[in-house]
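A short write-up of the structure that comes next.
Here the complex is missing one protein chain, while the rest keep their positions.
Right, chain A next:
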Amino acid sequence: MTPPARPLLAAPPHVVNIGVEEFAAAPRAAGATVTRIDWRPPAAGDTRLAAKLARLTARPDIEAANATALRRVLDVQPLWTDVRPAGELIPELAGERLLLHAGPPVAWERMCGPMRAAVVGAALLEGWAATEDEALRLAGSGAVRFAPCHHHDAVGPMAGIVSASMPLMVVEDRASGLRAYSNLNEGQGRCLRYGALGDDVMRRLRWMGERLGPALRAALRSLPEPVNLRTVTAQALQMGDECHSRNTAASALLTRELGPALARHADLGGIEALDFLRDNNYWFLNFSMAASKLALMAGHGVEHSTLVTAFARNGVDVGIRVSGLGDAWFTAPAAPVDGLYFAGYGPDDANPDIGDSAITETHGLGGFALAAAPAIVGFVGGTPERARRISADMATITLGRHRDYRLSGLDFAGSPVGIDVRKVVDTGLEPVITTGIAHREPGIGQIGAGLTHAPLSCFTGALDAFEE
């Protein structure tokens, strides 16, 4: 992979200055081009890892593996083909008291407030308990098993709790035969995924299972073709979405796609679905997540690849998975979210970073596509210039760019796709994530939105685990 060397004396050198800045002056004064590196110790100052990183630089087996993994990611065509109850798609959910949750594995005892609330809601929904107290006792007794959504090819935003009767969307890639799942978005305001509980929340969840799911299924299956989510995403990026925290355009596009067919299935709940979709600007988020999960599943499991295939948060820990490192999670404590809050709430109320939705960032969306959605940067008082800067920075930690996802703010360059563990450790640039903020106490819900990052220590941990 090393390019052929230019002989040292062939021409005055183009110098890259790493370290003492003053050393740039003399070569520059002599007319040489000098590029300054804004250097800091790699691997957060761990010299052993810094040396390992250097040995893993430009290694032919890794470069080849990453090229393969990235090609597989980019080749995926995510088709929305079905909506069915989770228990039919993931049989374990029907066979036992199993709940899926967001992020890396976490036991009930360590779960954060919003996730516990969502567990209670799911237990009520499934009829495992009649009251919230009863549900809490049940969960605490060990009678409910928990597993990450990611362990079942699924993703769920925020708490990410999935139970057997919840409808899941099916997104599949015909060429690879892979399928990924996500639950359906409950909308804004008081939602189970943010840890809100109450009759309103439960009523909507039941309606989603009984009416929304079947209506969508029937409408979708009446279309001549499944819905290609890649096309929707590409269009939405041109309309100001980054398809993680901003899904306004994509949700509208998807609703338009399905509108007539839903209306034709009024008996199943099609009109109610349209009423629901009209108000739901987050509707597309779960589709964006499932399509991203599908793409990264295709890139997972390539030996020697340093491609990050998942970043997920359970509200206590966050973790990444890496293509060449099997099913292991490399975790760190969940980071706080820097954002804007709804009236009456502030950072002290916020739960740390939570949800599987950061799968979108591993697919070049969200923080990586900020240059398409400058309004999102307003969450941290930024400017469109800062949005462009973040996307440009993210391009320095990725393996390539998306062919279809174009960023208007970067002169329609492809969105940066495929986080390389090595590049994160080398630059110290942590992947930027756009996200919602949940209240840390159970039962309250969303209180804001903002930006956060995937902590460097996940990436140094993964690099450490890499076999040389």
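Note that in this section a residue touches a chain if its C-beta (ideal position, glycine included) is under 8 Å from a C-beta of that chain, and two chains touch if they have at least 3 such contacts; residues count from 1.
The working rule: contacts and distances are computed from a predicted model.
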The complex's invisible chain, by UniProt name, from "Probable cysteine desulfurase", "Paraquat-inducible protein A", "Transcriptional regulator" or "Multiple sugar transport system permease protein": "Transcriptional regulator"
Selected residue (touches chain absent from view) among A:P27, A:G259 or A:P336: A:P27
Absent-chain interface as seen on chain A, which is shown: 1-9, 11-20, 22-27, 29-42, 47, 50-51, 53-55, 57-58, 187-190, 279, 340-344, 375-376, 378-379, 381, 383, 385-386, 389, 392-393, 396, 423, 426-429, 448-449
